[in-house]
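Left out: one protein chain. Kept in place: all the others.
Chains here go by letter, A and B, matching the order in which they are written, and residues are numbered from 1 within each.
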Amino acid sequence: MSSTLTDTPTSSTTHDHALKPETSNLGFMRPDHSKSVLIDWLTTVDHKKIGIMYGAIALFFLLIGGIEALIIRAQLAVPENDLVSAQRYNQLFTMHGTTMIFLAIMPLNAAFFNFLVPLQIGARDVAFPRLNSFSLWTFVAGALVLNFSWLMQAFSELGWFTASGPTAGMDDFVPGMGWFGYAPLTERQFTGAGTDFWILGLQILGIASLGAAMNFVATILNMRAPGMKMMRLPVFTWMTLVVSLLIIFAFPAITIALGQLMFDRMFDTNFFQVAEGGQPILWQHLFWIFGHPEVYILVLPAMGIVSEVLPTFSKKPLFGYPIVVFSGAVIGFLGFAVWSHHMFTTGLGKVATAAFSLLTMAIAVPTGVKIFNWIGTLWGGRVRFDAPMIFSIGFIWMFMMGGFSGIMHSAAPADAQQQDSYFVIAHFHYVAIGGILLASISGIYFWLPKIVGKMWTGNLSTWVAIFTTVGLNVTFFPMHFLGLIGMPRRTHTYLSGFGWDGYNMVCSIGAFILAFGVLLFVIDIILCMTKGKPAGNDPWDARTLEWATTSPPQHYNFGRTPIIPARDALWEHKHGPENRNINFEADDGHGIHMPSQSWMPVLASFGFAPLGLGLCLMQVGIPYMGYVAIAGLFTIALGIILWAVEGPGGYHLHPEEDKI
Amino acid sequence: MKNASSGLRKLIALAISLITLTLLGGCDVNTRMSTFDTKGPVAETQYELFMITVWVSTFIFVLVGAFYLVAMFKFREKKNDTRPLPTQGHGNPLVEIGLIGASILLLVIIAVPTLRAIWYTHDIPFSEESQLGEWYQGDGLAAAEEDNVLTIRVNGYQWWWAFDYPQLGISTANEMVIPAGKVIRLELRSKDVIHSFWLPRIAGKVDLIPGRTNQMWIQAGDSFEAWQEKNNATGTDEELRAAYAQYLQDEIHNYYYGQCAEYCGDSHARMLFRSTVVGDDEFADWVSDIKQGHTTPNGMSWDDWYSTLNDSPETLSDDINQGLNLFMTRGKCATCHAVNGNPRALGVAGPNLTKVASRLSMAAGWLNHRAEDGSVDEAQQYENFFKWIKETDVVKPGNRMWKANGGGIGELDELLTDDEIRKISLYLQTLK
Partner (left out) sequence: MSDDAHNNDDGHHSLMVNNKKLLMWLFLGSDCMFFGTMISTHLIYRKLYPESYDPTSLFSLELTSFSTFILLMSSFLMALAVSAMHKGDIKSFRRNTIGVIFFGLIFLGCQVYEFTEFVHAGLTLSSGTFGSTFYMLTGTHGVHVAIGVFWLICMYFYSFTGKMDAHQSAVDVEIAGLYWHFVDIVWIIIFTAIYLIEFI
């Protein structure tokens, strides 16, 4: 079917009737239609721009986390190495984990959610655009607070100050207690202000995530275009919904745990102080009640991406769509029931161990179902090995391998040997890199042309694939053996004579191969954005609504609201029968109502930086920092009040009739 | 833009890399902390369960992998492909249900042995011949303990291990001596942060969590019945017992390596331990040695020695006596370290140093002086003692000996000189 949907792109400015910004209820000018690029991007509430910013920052922190990993691997390449001190190494692995999870993968997922979900459901923007902006900038504040710790460590090493007050006598300012921060190591008598930076950083990041999650649930449930029933949603949007619900129900556990720890450290409570009756195991339970859903929060979006790419490049629908969606929901639900499989060695007792063991095995079933369905999608199709497809295919294989080591872990007695060794490091890196990273790269290869309007140049993607996959396997496959011959994790060095030397050297070499692959990927992105040819609306002959817009999409997404006839609406429109065409709502003359940009969420988010830093520096013993924290709190409150009072505003656009 | 050959290239690269690194890594799994080459029923059960998961995973991998590879090759787009669109199938509920059923079945194959193994590894088995009354050859065993198995209290500290044998009235540190072939109960406690006791060839790990006591059972070597069954051994009772003893001696008596397996702070990587597995008589000898403790270097009674130290210290002029002198006075070692026999060396904040010179490592397994034949390399041992005392903060950053709440070696006003450290090291080497 011919399509008016894939016309040549128009220019991004349209004929606005009101190009002048208006004043808000507060009497200030709203920052709409700003000529300054800085102000435009700072105050934007456009989900596409917010998504791009999340993505750029995420990729930046992916590189930072990667460098931290390379230093780790360099240190471990030979036994009894002294490239970095024990303290520095411990800080590096803590920050590597925290950075990768909270500053790289989660915002990268947020980037995809933000850019795609409104387009995929045929909406103008998310339900609460200013809340979206708030989440982004709060995330930035959290990242800042967390990484400010490096500066403090540097200042301390230079001799400019020493810790006093609550953390007197400690010299660790960067978090160094492992990314899951087990008590009582995190109590004041064992670690210094680094732990406080970790606590505050994570709390701020948690607030950002919670805001975004609630926003997306409201968007997906309430903002779908007519005809876009739930079972017609793209799988990626479904996964966004499940992940958002997981965030809403899982984050409170860690918020409280972090709060309790913070109170222990700042206000002398006894939640985890053993001498006063505190139970360290409570921390583990609370953390993992969050932590296990968190890993599904990390991986379900990747599965959503793969579920979009595979059908597109097999030229047939996803095999068993309802079951794939249902499996995603089941995984999310069961994800709350397996947390103690991280605690098999803590002496849970036979019954609890058995229960969590069996439930963990159970969760393998819906995961397996997804893999079968992905292969079923390929089966009988017409498989094109374009760049996005190579990575999605790689995902299936590598994630499967990570899944196998997961099954091995689920057998609790076997886990008693594997837990806390390099075996578990192998497991989660296979699912994180082989799974999440490969899927994310696939998603970037798939959607970057839509985002920037330019196509990929050359064949670099093949090399990216080769180096990342080879690097991943050379780094992490030997780690299975390393763990099974006794090397514990989180060890800054090791002795010769245990049979670990050769494996470690191989792993370290692999890490650099993997890093090279990531470097090539960054280069490919830069090449695309600078030298890429115009991509056109639908370069891949894809299936979902976002490909019906221009590349990049217009500011307002869709000129007129589409009416959705079926699942894979765009595909049906192009290749399906006449009655499956996408029609559009009639133009009622009011034009397109766009949300106004705003400073207020930015103001509110900004307040988190002094709040977090103030509290951390108070723990370091720097005077007057309590006041800085209070000032931060006031800023947040002020921002929120002004945000409420200024009103949503909005303006109207009237694009040319025949453009979408 | 891309074609099948790039996918193919990727796969070949992957295969080559996997094979290469497997070869590179070597196939030697008989290493010091191997979980493959197990020496006890707990580790063996865990290993066998692991292998079940490996076989099931391999089966799934081969099957699913085959479909995966075939799907990619059979259904790939050909060059200049002008075929119409493939059939737009939406799924096949029967296939789905079948696959779900197959998955569940495979998981049941793993689940059943898992449950059995959980019960087996958790509950301390009843074993009459492991009861202290049956095999313990030392004296001083209370009557109440005769029906109990040997219980060792493992106390974890940052970054060393204390092993108490409450039934036998002794304590040691970092190198645990245990009898072969007996069920042993471990009580795991921590005094500061979470640690984890991992002796891989004997058993999987269990954590030491402050505020609670975990327990586990271990056994080095099979029990007599299990050994009999495994080897289909026949013969008279005497012959069997002798063969069993020979088996324990040849295959089980050894020096085993363990390590803390829960991140516990700066020097987590250097919190190792050892477990020496010996026969019943050797075990009894070891216990009585520790109970007895050490005499003074020149054979005096301890009271006499302390009087001499007080009245005429210059008569204690040889290196060893001077070493002991420094140990008790300027070095302040006795504040934290106990040496049995010596009535004034009662410290409990640090490892018990009774028979420290018989140990084949120190600093919680980090500094080693085990010769190839399993005996002590005295030259290396001296160097290790010296290094530990002189540069304890380099060997184990953050440790309490350097800076113990205002005390510690790093706080001595005028640190110990090299000559003083030499003497202390020589003294320590006499604690055999």
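Note that a residue touches a chain if its C-beta (ideal position, glycine included) is under 8 Å from a C-beta of that chain, and two chains touch if they have at least 3 such contacts.
This one's a predicted model, so the numbers in the text were calculated from it and none came from an experiment.
**Student:** Where does the absent chain make contact, in terms of the chains shown?
**Tutor:** Those shown chains that the absent chain touches are A.
**Student:** Given the contact definition stated above, which residue among A:L282, A:L519 or A:A566 touches the chain not shown here?
**Tutor:** Going through A:L282, A:L519 or A:A566 one by one, A:L282 is the residue touching the chain not shown.
**Student:** Who touches the missing chain here, A:S156, A:T195, A:Q260 or A:N581?
**Tutor:** Answering carefully, the residue with contact to the hidden chain is A:Q260.
**Student:** Out of A:F128, A:Y422 or A:F446, which residue would touch the omitted chain in the full complex?
**Tutor:** A:F128
**Student:** Identify the residues of chain A touching the omitted chain, counting contacts across the whole complex.
**Tutor:** 25, 123-125, 127-131, 210, 213-215, 217-218, 221-229, 248-253, 255-257, 259-260, 263-264, 267-271, 276-279, 282, 286, 585, 593-596, 641, 644-645, 648-650
One rule holds in what follows: only the chains that are shown with their structure count from here on.
**Student:** Centroid from C-alpha atoms only, then distance chain A to chain B, rounded to Å. What do you get?
**Tutor:** Chain centres of chain A and chain B, defined by C-alpha means, are spaced 38 Å apart.
**Student:** State the interface residues of chain B toward chain A in the complex, per the touch definition above.
**Tutor:** Per the stated touch rule, the residues are 1-4, 6-7, 9-10, 13-14, 17-18, 20-22, 24-26, 28-29, 31-36, 43, 45-47, 49-50, 52-54, 56-57, 60-61, 64-65, 67-68, 71-72, 75-77, 81, 83, 85-93, 95-96, 99-100, 103-104, 107, 110-111, 113-115, 117-123, 188, 192-194, 196, 198, 200, 203-207, 209-212, 214-215, 257, 259-270, 272, 366, 368, 397-398.
**Student:** Quick check on the complex: what are the chain A residues that touch chain B?
**Tutor:** Where chain A meets chain B, its residues are 85-87, 90, 177-178, 182, 184-185, 190-191, 274, 277-281, 314-317, 319-323, 345-347, 349-350, 353-354, 357-358, 361-362, 364-365, 368-369, 371-373, 375-376, 378-387, 389-390, 393-394, 396-397, 400-401, 404, 407-408, 410-421, 456, 459, 461-462, 465-466, 469-470, 473-474, 477-478, 481, 484-495, 497-500, 502-503, 506, 510, 575.
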